[in-house]
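What follows is a set of notes on a single structure, which appears directly below.
For this view, one protein chain was removed and the others were kept in their places.
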Amino acid sequence: MAATTARGAVLRGFHQPLEIDAAEIPAPGPGAVVARITLAGICGTDIHLSHGNLPIPTPLVLGHEAVGVVAALGEGVTTDFSGNPLAVGDAITWTSSIPCGRCHWCVVEGERTLCETRRIYGINQRWDVAPHLSGGFAEAIYLQPGSAIFKLPAGVTPEMVISLGCAGPTAYHGVVDLTGVKPGETVLVQGAGPVGIAAAMFAHLSGAAQVLIVGGPQERLDLARRMHVGTDWLDIFSVTDPAERLKWVMERTPHGRGADVVLECTGVPTAVQEGMDAARRNGKMLVLGQYTDRGTTPINPHVITKKQLTMIGSWAFSERHYLGYMANLPAMQERFGLDPMITRYRLEDVNAAMADMATGKVMKPVLVM
Amino acid sequence: MAATTARGAVLRGFHQPLEIDAAEIPAPGPGAVVARITLAGICGTDIHLSHGNLPIPTPLVLGHEAVGVVAALGEGVTTDFSGNPLAVGDAITWTSSIPCGRCHWCVVEGERTLCETRRIYGINQRWDVAPHLSGGFAEAIYLQPGSAIFKLPAGVTPEMVISLGCAGPTAYHGVVDLTGVKPGETVLVQGAGPVGIAAAMFAHLSGAAQVLIVGGPQERLDLARRMHVGTDWLDIFSVTDPAERLKWVMERTPHGRGADVVLECTGVPTAVQEGMDAARRNGKMLVLGQYTDRGTTPINPHVITKKQLTMIGSWAFSERHYLGYMANLPAMQERFGLDPMITRYRLEDVNAAMADMATGKVMKPVLVM
Amino acid sequence: MAATTARGAVLRGFHQPLEIDAAEIPAPGPGAVVARITLAGICGTDIHLSHGNLPIPTPLVLGHEAVGVVAALGEGVTTDFSGNPLAVGDAITWTSSIPCGRCHWCVVEGERTLCETRRIYGINQRWDVAPHLSGGFAEAIYLQPGSAIFKLPAGVTPEMVISLGCAGPTAYHGVVDLTGVKPGETVLVQGAGPVGIAAAMFAHLSGAAQVLIVGGPQERLDLARRMHVGTDWLDIFSVTDPAERLKWVMERTPHGRGADVVLECTGVPTAVQEGMDAARRNGKMLVLGQYTDRGTTPINPHVITKKQLTMIGSWAFSERHYLGYMANLPAMQERFGLDPMITRYRLEDVNAAMADMATGKVMKPVLVM
Partner (left out) sequence: MAATTARGAVLRGFHQPLEIDAAEIPAPGPGAVVARITLAGICGTDIHLSHGNLPIPTPLVLGHEAVGVVAALGEGVTTDFSGNPLAVGDAITWTSSIPCGRCHWCVVEGERTLCETRRIYGINQRWDVAPHLSGGFAEAIYLQPGSAIFKLPAGVTPEMVISLGCAGPTAYHGVVDLTGVKPGETVLVQGAGPVGIAAAMFAHLSGAAQVLIVGGPQERLDLARRMHVGTDWLDIFSVTDPAERLKWVMERTPHGRGADVVLECTGVPTAVQEGMDAARRNGKMLVLGQYTDRGTTPINPHVITKKQLTMIGSWAFSERHYLGYMANLPAMQERFGLDPMITRYRLEDVNAAMADMATGKVMKPVLVM
């Protein structure tokens, strides 16, 4: 017998522990789908959200990375986003945001990730407003009409999808869609969190001859090394002098010219100048990690002019990046083995999982429902 | 009877006036050309050079912008760079630098402007070493083998070539070759010196619907207005608050979204953040004006990520940019009339011309030999 | 008192004259708009459609190029596509097609012009099915929810919008969005119909130093010449030997290297090889005119390899191209004067207008309602 209620971990106020509560599972309206969530990832952004660093409503069920199975299909829903037949029991995932599909950014720019009114599961959909179940840290979710739902293709497991969480499509957008790495190039990745690891994986898949990872803490670098992500690793907590880190990078690039491509995935403003210094002349640098507005940092713009540097910003992801990410999961699984990314927790241990993410003790905490 | 000596304005020490001296005009060796200089432009960089802000040798004849006529052709020289027949008396110009043509930057990257050993007339060729005559502030120049010499095509006069000086090919490189402006776009140009004016002209030629110029001093903006360069002008010395300037720009961009393309041509580090703020999301920004290393400035890299900004550096120019510049001179002449850019001086008044450039009192001082 | 019925020119069967009929003007439902049509353009495709060369339903009111005024706004419609306030009496235009906004092409590729289920006014919306009024050759149109409606901006008149018809945004898509012309380049335009003229105009606006037009008949070339569209013109009916035409082009390109960019806008398969032969090595060629499937033609693919040619296809247009087109109309009007493009007809003379378009006697027949 199917459950009629679902539990969720509710954020009621900033800097407070999440509380487990429950809501009735509604029947899906026309165009909607109700899914039972099986796995939900915890993202670094969830920590920021729980601290009120971004303007979000409460009460709220956090969680914008999730995989589940179809519990009920609303009227008119017969296929997933890509036109594959969809049935109760199918394993699915979905993009966290629903762009409006009508605005300048969606239609004219074709950059749905820039839509100013997009609804985002686990971020701007309240718990106390129907249909309530709109976040990943819960046993079920109500997927509104317009959601891009993807049936997991053959060869893609729920664990693979959740292993990188939103870092996967975010890195696809920045690294593959906007920056581009060519076979044989030397790539510097700044940052060893999920975004850095995902970026490094895409650099490998793109054929990079070298993938230098400068990040930390040591546990994350060790994991990267064990998974064969990266070709060389530098711990920023051990080598705290940026000049020394620059020297380390330069020594590893062909003829000491610097990295062909720098992928900044840190969230730390000072990393940007450090990346600019490590890029070769006529090179490219992706600024992917500056999600939070932490104000200004000293940067020397002469370096951009002198080096003929191209610096590229990339924001979140949309449907095409999610599909691009999933198309690469089998290769990622074969090459790196994705399971070591995951540390599993029960829903009721969500606060412990959040704490472990905050310290960087684990790479990707996953709630198993 | 042809002159056997040529006068030149020699920089013997930094922060000293240039001194008029003379040297014998050598006969051109194989592959070389001797030219009589008719017009030589003074560039903002010449001011910096005379102050020792860049590492250059002395004694030196400054001047890297010049037009002249062929005085003598060395053995084997029968055509100009493009294969046009070349004869004594032909009006010519030439690129200021001679890249090595063999290094990584010349051959592999195809960016000859990044060549680390390029010889540059008026910058790194000494007066006290044969062939002596290697700068523009002189009555003659010895064009070494490997120089890209261009016979002025029909419809291009020496005055047109010198009117923008090196700012012309520099702006072509940055604006046309690397950034690109589409017909109908709104462009913000930061800076109203020769580089800013040249960038604004290329924005117009590329079909920009609006070209907003934020710069100064008022005299330069007035000249731009008279020449119909720009569609709206803001004097930074009158409006000193960056927030007010940003508001001024935003009000002029479609739906207040910001400029489609920002062309930074200021030389002032703080202009970079101001340009980033004025660019629309998913927009482009050229960082062209940061030629001198003036150290760091506070920049907020979150803006790059959040806006999905692409920032592009461009350094100097090479042969292809010079040719691109000249191909556009007839259209520039027809559309803007280039002569008002020029203020004429005699060679012996070079120090007055330098002083007028330093204060921004004139747009392009030109020595008439 | 507002009219309650609107007349329309109905295609009841292929190769038959259009018949004037009338339908009741419905009130707009939620999200819809009813517009009174003031001007409707006739496109070369309308001739093909009336001959049954493309699979369309009948009865049908043809016409996919139109301008009108808002007669009634459906519930919820308060602004145009771009967010400008919309009121009864406002002059408007609209894109002819409504992409689904949900499919692979709309969302993943971001190429809404490739949407396989897009509804197209005047092409696949029947006259005998409510709301009946779905084509341009009529006094009114029912603009369905999802239509991209644009209030004419200041400086853009209905005559300007209709002067190029769908050729305007089609050329914007191909020339500006996909191919790109740089200031100073030499462009060859093949074809002198509305698409060729629009492509040539965009080449001019993009700064082309030369725009060579090879097309016909002579009347269209004469019109182009009078409007200063093109810098040199060759009549294919006078010069029927492709080798002679190639020679004519080559003589006009710098150093006889061929055109930097070739814009094929003919609809004639053999023009493609001719364009490939006229392009310079490392050049670009837009294949824009091959809308109808006329089968194979002899082409030598060795030319693509040997010349390192890039050939680019472009299909129709979507909202962003229509906006791009309109952003350029003031400049087009100022530079070329658009009114000479238009020949005016009354709705009841639609068959005469169609006949004049078929012979190429006029450039753009416009029905004035």
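Order of writing sets the chain letters: A, B and C. Residues in each chain are counted from 1.
The criterion applied here is as follows: contacts are C-beta pairs under 8 Å (C-beta built on N, C-alpha and C of every residue); 3 or more make two chains touch, one makes a residue touch a chain.
Not measured: the values here are computed from a predicted model.
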Practice prompt. Touching the absent chain in the whole complex: find that residue among B:112, B:132, B:220 or B:245.
Written response: B:112
Practice prompt. For the chain that's not shown, point to the residue among C:9, C:311 or C:363 touching it.
Written response: C:311
Item to complete: Can you work out which residue in C:226, C:281 or C:346 touches the chain that's missing from view?
Response: C:281
Response to the item:
The one of A:216, A:324 or A:365 in touch with the missing chain is A:324
Practice prompt. Among B:86, B:148 or B:350, choose the residue that contacts the chain missing from this document, as touch is defined above.
Written response: B:148
Worksheet entry | Residues from chain C at the interface with the omitted partner, ascending | 104-105, 109, 111, 113-114, 178, 255, 257, 269, 272-273, 281-282, 287-315
Item to complete: Go through chain B and note every residue touching the omitted chain.
Response: 81-83, 101-102, 104, 107-110, 112, 148, 318-320, 323
Worksheet item: If you put the missing chain back, which residues of chain A would it touch?
Response: 82-83, 176-177, 180, 182-185, 202, 205-207, 209, 254-255, 324, 327-328, 330-331
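The definition used in the following text is that only the chains that are shown with their structure count from here on.
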Practice prompt. Would you pick out the chains that touch chain A and also touch chain C?
Written response: B
Worksheet item: Comparing centres built from CA atoms, which chain ends up most distant from chain B?
Response: A
Practice prompt. Indicate the whole-number Å distance between the mean C-alpha point of chain A and the mean C-alpha point of chain B.
Written response: 44
Response to the item:
For the pair chain B and chain C, the C-alpha centroid-to-centroid distance in angstrom is 41
Worksheet item: In chain B, which residues are in touch with two or more of the other chains?
Response: 255
